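Please read through the structure below; I'll follow up with questions.
One protein chain is absent from this view; the other protein chains keep their places.
Per-chain numbering from 1; labels A, B and C assigned in written order.
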Amino acid sequence: MEFEPRIIAFFCNWCTYTGADLAGVSRLKSPANIRVIRTMCSGRVDPTFILKAFELGADGILIGGCHPGDCHYSEGNYKALRRVHLLRKMLQSFGIDEKRLRLEWISASEGDVYQHVATEFTAQIRSLGPLNWKQRFEQKEPKEQLIAV
Amino acid sequence: MAKLTIEELDKLREKAVDKLRLRESGENRGRVIVHLGTCGIAAGGRQVLTALLDEVEKQGIKDITVTTAGCAGLCSREPMATIELFGQTPVKYADLTAEKIKKILAEHVVKGKLIKEYALAVGSERVG
Amino acid sequence: MPFRLNIMLCTGTGCVSNGAFPLLEAFEKEIKKHELHGEVAVIPTGCNGFCAVGPLVVVQPDEIFYQRLRIEDVPFLVQEHFLKGRPVKKFMYTPPETKEPIPVMSDIPFFGKQMLIALRNRGLIDPENIDEYIARDGYKGFTKAITTMTPKQVIDEVKASGLRGRGGGGFPTGLKWEVAFNTQSDEKFIIINCDEGDPGAFMDRSIVESDPHSVIEGVLIGAYALGVKQVYIYVRMEYPLALKRFYRALEHATEYGLLGKNILGKGMDLEIEVHRGAGAFICGEETALIRSIQGFVGEAQAKYIYPAEKGLNGKPTIINNVETWANIPQIILRGAKWFASIGTRGKNGDGGSTGTKVFSLVGKVHNTGLVEVPMGITLREIIYDIGGGIKNNKKFKSVQTGGPSGGFLPESLLDLPVDFDELLKVGSMMGSGGMVVTDEDNCMVDMARYFLDFVQSESCGKCIPCREGTKRMLDILERITFGQGTEEDLVKLEELSKLIVESSLCALGGTAPNPVLTTMKYFREEYEAHVKNKKCPAHTCKPLITYTIDGKICVEKGHGCGVCRKNCPQSAIAGELKKEHRIDPAKCDKCGICYDVCKFDAIYVD
Partner (left out) sequence: MITLKIDGIEVQVPEETTVLKAAEKVGVWIPTMCHNDLFEPYAVCRLCSVEVVRGKRSRVVTACNYPVSEGIEVLTDSENIRWIRKFLMELILSRWPNVKVVKEMAEKLNVGKPRYESLEKDEAEDACILCGQCVNVCREVVQANVIGFSYRGIKREVVLPLGEQSDKCIVCGACALVCPTGHIKMVIEDYKGKKPEFTLGPKTSIYVPTMQGIPRVPVIDAESCIHFKTGGCEVCAKVCEPHAVNYDMKDEIVEIDVGQILLSTGYDIFDASKMTQFGYGRLNDVYSSLEFEMMLSSMGPTSGKVLTKDGKEPRSIGIVHCVGSRDTNHHPYCSRVCCMYALKFAHLVCDRTDAEIYQFYIDMRAFGKGYEEFYVRILDEGVKVIRGKVAEVSEVTSSGEYKNQLIIRCEDTLAGKILEVPVDMVILCNAIEPRKDIDAVRRLFSISKSPDGFFLERHPKLDPTSTMSDGIYIAGCAQGPKDIPDTVAQASSAAARILSYISKGEVEIDPVRAWIDDKYCAGCRICNNLCPYTAIDFIEEKKISQINDVLCKGCGTCVAACPASAITGKGFSDAQIVAELEGLLAI
């Protein structure tokens, strides 16, 4: 059966979550692989959650925040930007492809932008194939893991 | 002239009054009349007059007025002068020179003593 | 070496216009030529008073008076009198009736009856030399006031003297000062009124020209009494010589510490600022003068609150005429009793008019000039004794006192004593002292018209009665002098006068009708002549007179000489030699030349 990527999305409650909702209300078609977690602000997304998600089998992570300057808490999205940049550098050392993590600014009125991002990201992850990051851990001895990387 | 105080103003007044004294006629003791008719001037009456005026000023005599008058008529004895002290008969002097007039001033005018040798005549022509 | 002779040469404006300054130079040149400059001094003095015979000289100490001197007389006079000491009869004053020259000035009748207080230094000092003023007890009154008297005592002294304003109103000066003294204010002002707009009046001018320091001393005493720091003098632009001499006097007084800060070391400060009047008669009135000083157009204000309480910038302001100020030093120096003993006294010993008054005697008298006479003197004494009677033995007709606000008094009132209240009683007023004598050749209606024309053009034009009323009266009078007057016009004149007097805003309007009222009262017959039979008895109103030649006299006596025909500018006379000449009334413009040139009195006017 064809590989169905599992994508976890952290959407900020004020902008992206409402945008996604608008897309739904406006009957815009978008793939169902996106599994949404609502946080009060994109700044709330802790890098450990992302690693946890990859560990639990997620193939892609999408973070959605307000456009810079629109954040309900005025600076949350800037913090998220900083963390994602640092996290991307670490993913390489974990052997995870950088493209599997994506940060997008989607405001409450951009239902169509959400639809576009969702479809594109799902296709991208499907092309990358399953991560199965945890199984890689179990096959190798801890020491070899280190050497392999 | 610096700013005056009241005392200085009064002092200045005395000095100025003296300068103007000559303006008002009256309230002085007598008159010295130098006769400066044409012949009187030719005979040197002018010098006598200037000498007399210098002497009056030098001695600070305040109560005598010096005036000139016309020719007394005796041209040969010019320059002549008449001393008229109030209350006394006028005396005429003749053939005067600067020194003589100074002596007359000192003797006759100040001391009231007539100098006989210079005098020409006593009393005035207008008699009666 | 003191000068044995002082030549007091009058350089008042009157003599200056007759050439006094070139005369002064001629004297100095001549004296230098005879090296007499050590003994003989020429002193330019203020106005001597006897303007009719200017330019004039008084040789002191013998007080020999020379008159009508010309440049060409100077060499002879210097040599004859200054050098040789022989007074020259030719230049002396010879009264018309006796033909005998009078050498000594005080014997001349013109000066005889005068008593000098305001003009005490005229002709005796050089007005631009402060020392000479000080020599003649100058500033002694002021030092007496500032050292021995309190301000209150000074005011009481002025009140006791009975001095009244010499500007014309005659308001008791002491009373005015007392009002200002009692009004509390942080700042008070004194104004010297030298505007003197009356035509023919030049007393204030001569006072400032001959003795500016007497005015300054008077104001110093007033400022001491009232605690004034700032004085303004308001002088007409038409008095350049007076202005020059007053500025010079201010300089010297400031130099001597008599003006500016800490005067005479007594801690009193005083500044005198000169304001030049722009030639408006109205600015002689107190409130208009204040407006002019404040920079506004000179317009009179209602005087329901006197300037003494609220005047310049709303502060108490004492305004007095130049002559009033000139009297103050003598009052303080010689005491109020002495001053009150001169002039007239009321019934119960106060009031009346005390002291002397300066009159500018002008018109048809022999000795025109400036006379200072004690109050109470009669008009006849002024006109005949001092004035020397009417010129070219014409008949006296009237005398006008008080300028355009005064009135014309007939011969019947000649024995009236000159005094504030007496003059008011007969419808005239003292005024600033103008005294114009007219003779039979002056037409009273024309004189009234002239003064009304003056008042109408000088009225500030602010209030209806004065602006409109006087213009209507002027129109009526002009109609009368053109022979179109009607009986009813006379009634209208009286009505208009009553309205103007009662409802005008200021004194100018209030007194403007006086000339008309007095001429109608005392010379009614002239008005009747003009109105009823369209004739002008004094032959001045041209439209009403006609010149005709008496044919018989012209031929018999004059043999038709034709002199009048040749001289007539309008060529209105026709006729040939030995024939009777006739005047064509249409062409004749009544200039009167034929009447004057005809030696045989063949021409008569009616």
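Everything below uses one rule, namely that a contact is a pair of C-beta atoms (placed from the backbone, for glycine too) under 8 Å apart; a residue touches a chain by one contact, two chains touch by 3 or more.
For clarity, every value in this text was computed on a predicted model and none was experimentally measured.
Engineer: The chain left out here touches which displayed chains?
Structural biologist: A, C
Engineer: Among C:I282, C:V322 or C:I383, choose the residue that contacts the chain missing from this document, as touch is defined above.
Structural biologist: Missing-chain contact among the listed residues: C:I282.
Engineer: Which one, C:M237, C:I305 or C:L577, makes contact with the chain that was left out?
Structural biologist: The missing chain is touched by C:I305.
Engineer: Out of C:D415, C:E495, C:E556 or C:D606, which touches the unshown chain?
Structural biologist: Once the missing chain is taken into account, the touching residue is C:E495.
Engineer: Going by the contact rule already stated, which one of C:I146, C:L250, C:C463 or C:A507 would touch the omitted chain in the full complex?
Structural biologist: Spelled out, the listed residue whose C-beta touches the missing chain is C:C463.
Engineer: Footprint of the hidden chain on chain A, which residues?
Structural biologist: Touching the missing chain: residues 6, 8, 14-15, 18, 25, 35, 37, 39-41, 43-49, 52-53, 56-58, 66, 69-76, 79, 83, 107-109.
Engineer: If the hidden chain were put back, which residues of chain C would touch it?
Structural biologist: Listed in rising order, the touching residues are 280, 282, 297, 299, 302, 304-305, 456-465, 467-472, 475, 492, 495-496, 499, 502-505.
Quick note on the criterion: only the chains that are shown with their structure count from here on.
Engineer: Could you work out how far the Cα centre of chain B sits from that of chain C, in whole Å?
Structural biologist: The mean C-alpha positions of chain B and chain C differ by 43 Å.
Engineer: Measuring centre to centre with CA averages, how many angstrom lie between chain A and chain B?
Structural biologist: 140
Engineer: Please name which positions on chain B make contact with chain C in the complex.
Structural biologist: For chain B paired with chain C, touching residues are 1-6, 9-10, 12-13, 16-17, 19-25, 33, 36-38, 41, 46, 49-50, 53-54, 56-57, 65-71.
Engineer: Over in the complex, which chain C residues touch chain B? Could you list them?
Structural biologist: Those residues of chain C that touch chain B are 1-6, 8, 35, 38-39, 60-63, 83-86, 124-125, 131-132, 134-140, 143, 146-147, 255-258, 262, 264-266.
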